[in-house]
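Here the complex is missing one protein chain, while the rest keep their positions.
And then chain A:
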């Protein structure tokens, strides 16, 4: 079939230049929407920071900005893993519990083995998370159970395990090696270590989702699960891997949480999952799968974190902080929906117009 060329006749002649230009216009529109989504978050970020800075100029001091990034980094990290799961039309609600479990167990291991080097200790956190994620992935992929229910279940299972193992104890900063604590509080070239690690994970996640076949297949699965099967994509295996990665990242986040705060008990990271899902959605990852980027999700985390900090600085009561986070979430979803509808209509128009041009 390789040498195929279709006789060109009426069609091609009448197709002319115009549809090509219209196609380009449609593409520009799509491009713009994609970029606008992340740009919109950036603009919102700048506005929020600027408004707060007017009220309190100290808010834009280097230290304050560093804190903003540092505070957002754990959520942003979790958002990377969550993005992988959400683009496949799934959700991982267990990340907060996985973080807590990994944080406590790693802290306990460090406390019990004072001579333990840094890297194997952190790796332990990742492995604990990986095991939790693999369990989620196995039940979702092999058991064909909706991920919402599975991870809601494991949210409680992992947290319960955490409490059982902790038995009310907590690990204090004094029990942890200094190298670990300085990892959590130190910086390189003025940027906090945790922020650097988060940036590396974001870059890796973004590269994977953009440039690797299996990454693209995650989008395909979320976009049209039936077609993914027909296209020969190993759907179960890919979904399993997405959950496993999400778990591993949550495990890493747990280890970093311990390094950052020094004090860890069984309640660490409780309720984080909803912040993570909010960040992902605000960051433009469509909850029904098929589109969204890691960078957007991380920016979403930064925006939500920044707003919380701003409200504190502006002395707005805590109740309003939650209400504003909620309103932002609704606004993000509304904007996404409106843009998607507009875009779909534009694409249909460009396709129809092209058809009219070609039809005899």
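In this text, a contact is a pair of C-beta atoms (placed from the backbone, for glycine too) under 8 Å apart; a residue touches a chain by one contact, two chains touch by 3 or more; residues count from 1.
Throughout what follows, contacts and distances are computed from a predicted model.
The chain not displayed here is annotated in its UniProt record as "Rhamnose transport system ATP-binding protein", chosen from "AGCS family alanine or glycine:cation symporter", "Threonine dehydrogenase-like Zn-dependent dehydrogenase", "Rubredoxin-NAD(+) reductase" or "Rhamnose transport system ATP-binding protein". Interface note: of A:44, A:105, A:206 or A:220, the residue touching the hidden chain in the full complex is A:220. Listed residues A:149, A:231, A:312 or A:331: the one in touch with the omitted chain is A:231.
Interface residues of chain A facing the missing partner chain: 1-9, 11-12, 15, 19-20, 23-24, 26-27, 30, 207, 210-213, 216-217, 219-220, 222-224, 226-234, 286, 290-291, 344, 346-348, 350-352, 354-355, 358-360.
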